[in-house]
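Dumping the structure here so I can ask a few things about it.
Here the complex is missing a single protein chain, while all its other protein chains stay put.
What follows is chain A.
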Amino acid sequence: MERIIKERSTQVHTIGTSAHDLDCEKKSLAGSVSQRACVFCGSRVVLYPIADALHLIHGPIGCAAYTWDIRGALSSGPQLHRLSFSTDLRERDVVFGGEPKLYTALTELIEAYKPKAAFVYSTCIVGVIGDDVEAVCRKVAAEQKIDVLPVMAEGFKGTKKDGYKAACDALSKLVGTDNNFQAPPFSINILGDFNLAGELWMLKEYYEKIGVNIITCLTGDGRIDEIRQAHKASINVVQCSGSMMHLAKEMEEKYDIPFIKVSYFGIEDMADALYEVAGFFKNEEMLQKAKELVSEEIKTLLPALEPFKEKLQGKKAAIYVGGAFKAISLVKALRLIGMKTVMVGSQTGNKDDYNLLQKLCDKETIIVDDSNPNELSEFVKEKGVDLFIGGVKERPIAYKLGIGFCDHNHERKEALAGFEGMLNFANEVYASVTSPVWKFFKR
């Protein structure tokens, strides 16, 4: 491990060696090939799935071009979110200020597309040139009579995590604005599912089967009108806690809605997610239905997993994903199909996440925060890994190293949540780890 930078040694830990708390939530080192993104990126991915809203990116063209429909968050209706709108700031605007252009662009857009609401993302430059985005939004909102929500997401003001917060701040301005709505009994909100590959639709089915009503999902397949009613739910069920915790906490304070943290990935966690909701409502019938559903699903799932497990037994996996909560579920799910996690890391984990990971993983597992390609490839080689789980920038590295890969980020094409998702996951892992292509070169 000669190549690991000294300054980073506190962000890497091997379980079983001298105990130290993993350093995290640190800035990346200048000059690192960091896999991290920016505040804007964080807010954009969270709000992106709201399909009947306008998403206008105030900044130079790149910020908009790179986030044009890159996240496979599916919508059952409108597709407005899949277009890319930019103020495309030019030199002139940078010198004289971009407010007039923002005003015109917003007005033109709202007139042309008649969206339910508009989100305006301010990017780095906007922060530096000092445009008063909030004032422009207020003005347009008053003139056009729709909500125009500024998302203060200047990239340099922190990490992707701060972007999640900015997104939550924007959302919380919508939540609670429709009071005419009467919520049916047993109503929940799902927080932090983005409906990648239609996962939300599967979850909805499970919940509906046990008699739970979903008012809205923030933000997968999202609709503005539903978000306005979200405060009528009895409980918030938070999946991607990294991104949605702020909103959950705020709703607890403001509307007295408790939240639970769940994961929909892997059998155990999926089952728990259903049981906990039933438990919250203290409803025997619901709990009974949940148990039936789970046992029904497991009855078909476990035998279906068996052949994969046989082939994958003892194989080793490395995980490097955005949020650490996801990593925790992944470790468990891999165990279920016989695989061992030997390296696990995230871009944005916090102390609690990493402590939990340390407890969960075996001895000698490497835990890392904010890693880089060099480190990752060193660890993978050192540990003789068979499978890498990561995102877009990790995929080609894994392949170059000759190991299988599974995307657990924006580019997954298969739904991985829930019981069906577990089977998809096993299938995908199996296909990649055992692909005949690996025989054509020497590792």
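Just so it is clear, contacts are C-beta pairs under 8 Å (C-beta built on N, C-alpha and C of every residue); 3 or more make two chains touch, one makes a residue touch a chain; residues count from 1.
Quick note on the criterion: contacts and distances are computed from a predicted model.
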| item | value |
| --- | --- |
| Hidden subunit of the complex - UniProt protein name among "Nitrogenase molybdenum-iron protein beta chain", "Acetyltransferase component of pyruvate dehydrogenase complex", "ATP synthase subunit c" or "cysteine desulfurase" | "Nitrogenase molybdenum-iron protein beta chain" |
| Residue, one of A:T177, A:N374 or A:T434, that touches the chain absent here | A:N374 |
| From A:S86, A:S172, A:T216 or A:S432, residue that would touch the chain that is not displayed | A:S86 |
| Interface with the unshown chain - residue positions in chain A | 3, 5, 27-41, 59-68, 70, 79-80, 82-91, 93-94, 100-105, 108-109, 112-113, 124-125, 127-129, 155-159, 373-374, 377, 392-393, 395-397, 399-402, 440-443 |
